[in-house]
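Moving on, here comes chain A:
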Amino acid sequence: MSPLSLSTQGLEIIAAILAAPLFVGWVNQCRAWLQNRSAPSVLQPYRGIRKLFHKDAVLAERASALFRITPYMVFGAMVLAAAIIPSMGTRLPLTIAADSIALVGLLATARMFMSLAAMDVGTAFGTLGARREMMVGFLAEPALLMVIFVAALISQTTSLAAIAEHLSGQTLALYPSLAFTAVAFTLVLLAENARIPVDNPATHLELTMIHEAMLLEYSARHLALMEWAAALKLFNYVCIGIALFVPWGVATESQGPVGLLISVPVLGLKLLGAGAGLALIETVSAKLRVFRAPELMATAFLFAVLGLLVHLLLGA
Partner candidate 1 sequence: MEFLLLLGTPVAGALVLGWLGARRFAPELNALFSLVTFAAACALTARVVAHGKVLVAHEQFFIDPFNVFLVTLTAFVGLTTALFSRPYMRVEMTHGRLSPGRLRLYHAMYQLFTFTMLLALTTNNIGLLWVAMEGATLSTVLLVTLYRTPASLEAGWKYFILCGVGIAQALFGTILIYFAAEKVVGGEGVTALLWTHLDAVKTLLEPRVMSIAFVFLLVGYGTKVGLAPLHNWLPDAHAEGPTPISAVLSGLLLNVALYAVMRCKVLVEGSLGTQLPSNMLMGFGLVSVVLASFFLWRQRDIKRLFAYSSVEHMGIITFAFGMGGPVANFAALLHMTVHSLTKSAIFFTVGHAAQKAGSQLMDQIRGLITLSPTIGWGLMLGSLAIIGMPPFGVFAAEFLILTTAMKQQPWATPILLLALGVAFAAVFGRVQPMVFGETTAKRLPHPPALLPVFVHLAIVLMLGLYVPPYLADWYRQAAIMIGGH
Partner candidate 2 sequence: MPTTPLDGCLLLIAAWGVIGLAGLVRPHSIKIVGHVLFPLSALCGLALAAIAVRGINAPASHVVLLIGLPDLPLHLRCDSLSCLFLMLLGAATTGISLFAGGYFRQGHGAAPGLLCLQYHIFLASMGCVLLADDAYAFMVAWELMALSSYFLVTTQHRLAEIRRAGFLYLLIAHLGALAILLSFGVLQGGSWQFTFDSMRAAHLSPPWSTVAFMLALLGFGAKAGLVPLHVWLPEAHPAAPSPVSALMSGVMLKTAIYGVLRVTFDLLGTPPWWWGLVALAIGLASAFYGVIFTAVQNDMKRLLAWSSIENIGIIFAGLGLAIIFHGFGMSALAALALIASLYHCLNHACMKSLLFLGTGAVLHATGERNLGKLGGLIHRMPWVAWPTLIGALAIAGLPPLNGFVSEWLLLQAFLFAGDVPRAFVDMLLPVGAAIVALCTALAGYAMVKFYGIIFLGQPREPGLAQAQDAGLLERLGLVWLAAGCVALGVLPVQVISLLNTVSRGLLGASLADPAAHWWLLAPAAARGASYGPLVFLVIAALVIVLTLLGVRMFYHRRARRAPAWDCGFVRIDARMQDSAEGFGQPIRHIFQPFFLIERELPSAFDHLPRYRMAVTDRIWRYGYEPVGQLVRRVAELVTVLQQGRISTYLLYSFVTLLVLLALVL
Partner candidate 3 sequence: MVHIPLLLQLVNACAAGLLLLSFAMLSQRRVVTLVYLLATQGALLCLATFLLAWRTNQHHLYISAALTLSLKVLFLPWLLHRLIRRLGVYWDTEPLLNSSVTMLLGLLIVVFAFGLAQPIAALSSTAARSTIGIAIAVILLAFMMMITRRKAMSQVIGFLSMENGLFFGAMSATYGMPLVVELGVALDVLVAMLVLGVFFFQIREQFDSLDLHHLESLKEKP
């Protein structure tokens, strides 16, 4: 464990925690621009979180301990996820502890805890949200796994860092299989982060809401952690996407500290692009009925498996 790798690891975690709300802000701003609204400040998410932290927490009478620990669980899971996604450098001490399959498992854990917490108080909306979240999740999770498998097969390992290193290492090669999986991944990303067309983070409309319905009973610091975790989740997904599909510029250990220095601005640029793209998708697409969501996820799943087969057929 070189000091470099340690510093990379630390940098990644800090950056993720701090930059996640910023990225959300950026996406919202792009969206506002695209919709000809006057945009809120990029820092708006920070303000929201700060405000929430200062409020007094109000807990439902029937809330159990599970309800109270969940925000910390989810937040912790997201931070840990951020720690094992090679967003800047691939020499991460923690990646040996958890490969991509474990990463998917980690995200699943977070989802499960959120759903359970949502059911804990026993309100109509809570259970509704939990049900819908799991409904989307049980198709999104294997899809994500399949997406990662394609990359894993290409680079012959399931360790995310190794995948990123391998992909970034070789000169630009066309992977039709990766094209398939990129589509699948985008769909999963939208669904998992409660984005249009699956969900709309901006409203509390009972017919449509999934993610928000689970947070209804949360307030103050708990809600703040949840929001922050959500932002981290989005950030993580985007970083996974970057690591799988546009890994170039990530710092491998051959490059030493310089690579790290380069990789930070590169990552920033990628994120800006990704945010804009996300906003664009959300603007041009319309919200689906909830029962269409599984079909969307099934499509994603199919695309991922197709990608896998294509890879096995063409060897590319």
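Per the selection procedure, all candidates are chains of the complex that A comes from, given by their letters.
The criterion applied here is as follows: contacts are C-beta pairs under 8 Å (C-beta built on N, C-alpha and C of every residue); 3 or more make two chains touch, one makes a residue touch a chain; residues count from 1.
Just so you know, these numbers come straight off a predicted model, no measurement behind them.
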Single touching candidate for chain A, where 1, 2 or 3 all sit in one complex: 2
Residue ranges of chain A in contact with candidate 2 within the complex: 53-54, 56-64, 66, 72-73, 75-77, 79-80, 83, 94, 96-99, 101-102, 105-106, 108-109, 111-112, 115-116, 119-128, 130-132, 134-135, 137-139, 141-142, 145-146, 149, 152-153, 156-159, 162, 204, 206, 216-217, 220-221, 225, 291, 294, 298, 301, 304-305, 308-309, 312-313
